[in-house]
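The chains shown are only part of the set, and none of them has been moved.
Chain IDs A and B follow the sequence of writing; residue 1 opens each chain.
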Amino acid sequence: MKNSIFSKLSPKEPKFFPMLEELASVLSEVSHLITECVRTYNYDRSVDYFKQIKDLERKGDRVSNTIFEELNTTFITPFDREDIHDLANVLDDVIDFINSCAKRIVMYHPKKMPEPATTLGELLISAADYIGSSVKELDTLQKNSDKIKDNCSKLHEIEHTADDVYEHFIMGLFENPTDPLEIIKLKEIMHSLEQATDAAERVAKIIKTIIVKYS
Amino acid sequence: MKNSIFSKLSPKEPKFFPMLEELASVLSEVSHLITECVRTYNYDRSVDYFKQIKDLERKGDRVSNTIFEELNTTFITPFDREDIHDLANVLDDVIDFINSCAKRIVMYHPKKMPEPATTLGELLISAADYIGSSVKELDTLQKNSDKIKDNCSKLHEIEHTADDVYEHFIMGLFENPTDPLEIIKLKEIMHSLEQATDAAERVAKIIKTIIVKYS
């Protein structure tokens, strides 16, 4: 048990795991909301979706701030500290990009929402699932490191797929240019979604770092 | 006195406080300059404002580089080191965003400057005041932690207000679209100002971290 994240963290600091799980669950909620928002796009409803997402984003902010404060006042070794800090931070980033997407929809009021937005949303839901499952098994790392590694590969694949979806969408957007303002709006809205999947992959990288060290 | 930033830093390293105060004072100067620049907008004058802001930005850069070098050659404990590093870094970020706003004004040459730019500028002046006052009291943290906490809440409120100002401005910009290029210009100029208030809130978070650890 020496050198395992379980022995290093759980007995002393079991409270970090529930907080990280809470962050992952906020991420799951906002992923579903943004996907509904873009799938059934209607401006007035998007204002409501943004409110819900913003509230969840602030909830996530409070959870990660609590994690940071606990890390600063709790004695645990520096590298554990750093990994938990990074994990909370990047989970926060994914949520932020989703919030930023919802905010841009409300600020820009695009005429239509393109179908690939739903594709990116669904990729995010699936990324949030893999993240949630990995975070849940962090405290029993030794038993489940293979499953977590699988999840991380899946997050890597999701990022590549999202990248392709985004690239093809932007190419199409500029191939048949219409209203320049609509093009700018959609480009930036889609970019937030793509950045969210990028950040989801960074979550995978941090989790892999933890596995390398402790499993 | 054990565990206080005063006992940990001041006796050994009193030189960090004056340098952090110098950075905060550069921030205050550029906040005033950018606000004047957007309030009295006239292209030729904005070129002069940019020059002054750029000079100050480089001065700030030199100060933070000195801080980083001193941190690397001075024996102090890792967490103090990290906090001072982060604080100098984010102060630098606020100054950079203000510099970037001035640069965009000069590069884009917008026809007019919208009133909310002045509102954001004034919010930045006020953020710089709270930051300056907090940094000044860092070396007597035990006596003043309540005041510093108040300042941090104020920086949080300023960020929220700036966010609303920015959001409403962008919404209005796209509601009555005119020249797409003017829209892009103003969107990006205003975005730099909004990002500066975001970074100012990150300063508050780092200061709160220091308070949690040492007061």
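In this text, contacts are C-beta pairs under 8 Å (C-beta built on N, C-alpha and C of every residue); 3 or more make two chains touch, one makes a residue touch a chain.
This one's a predicted model, so the numbers in the text were calculated from it and none came from an experiment.
Of 3 total copies in the complete assembly of this structure file, 2 are presented in place.
Note that only the chains that are shown with their structure count from here on.
Rounded to whole angstrom units, the spacing between the C-alpha centres of subunit A and subunit B is 28. Within the complex formed with subunit A, the subunit B residues making contact are 78, 167, 170-171, 174-175, 177, 180, 183-184, 205, 209, 212-213. Subunit A makes touch with subunit B in their complex at residues 65, 68-69, 72-73, 78, 103, 106-109, 180-181, 184-185.
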